[in-house]
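Dropping the structure in here first, questions after.
We show some of the complex, not the whole, and keep each chain where it was.
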Amino acid sequence: QIQQEAAMQNARMLVEKLNEHCFERCVPKPGSSLSSGEQTCFTTCMEKYMTAWNTVSKQYVARIQQESQKGGLGGGTF
Amino acid sequence: QELQQFVVNESQKARIQSSIHTLTDTCFRKCIPAGAVKKGALDKYEEPCMRNCVDRFLDANLVVLRELERLRQ
């Protein structure tokens, strides 16, 4: 249950950050409705942010494993 | 004792997750040009930029940790 809570927390964080970045970029001046251009920008931006998040995760985990094989400083520090 | 190990593991995982969010935030800002987003995929400049950004951030992190280690002695 703790793990499920952690996964939820993680998803919530992703959605929050994604909203923050994409709203910033796609809706410079909020009008009386979301224009179709803004909506497209938002969906695209969302896709890009999630791809970026995946890229970062992979790179980060690979690096941790690499450092922990080398032992030493890198082991417990990140 | 198993419970303790479980808590340690979970909080380590939580710290990793949180680092990934911070890194994505920082590197997205650095590697994806400001303004409207045209394509969902990362293009051939953005993709290596994101990967380099993660590695250079961790390199820099090591510089800091080594320096702190040195100062403590």
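Going in written order, the chains are labelled A and B, and every chain counts its residues from 1.
Definition applied: a residue touches a chain if its C-beta (ideal position, glycine included) is under 8 Å from a C-beta of that chain, and two chains touch if they have at least 3 such contacts.
Keep in mind it's a predicted model, so treat the numbers as computed, not measured.
Student: Hey, what stoichiometry does the whole file give for these chains?
Tutor: Copy numbers over the entire complex come out as A x3, B x3.
The working rule: only the chains that are shown with their structure count from here on.
Student: How many angstrom between the C-alpha centroids of chain B and chain A?
Tutor: One centre to the other, that is 11 Å.
Student: Could you please specify the touching residues of chain B with respect to chain A in the complex?
Tutor: 10, 13-14, 16-21, 23-25, 27-29, 31-32, 34-42, 46-47, 50-51, 54-55, 58, 61-62, 65-66, 69
Student: How about chain A: which of its residues touch chain B in the complex?
Tutor: Those in contact with chain B are residues 2-3, 6, 9-10, 13-14, 17, 21-22, 25-26, 37, 41, 43-49, 51-53, 55-57, 59-61, 63-64, 73-74, 77-78.
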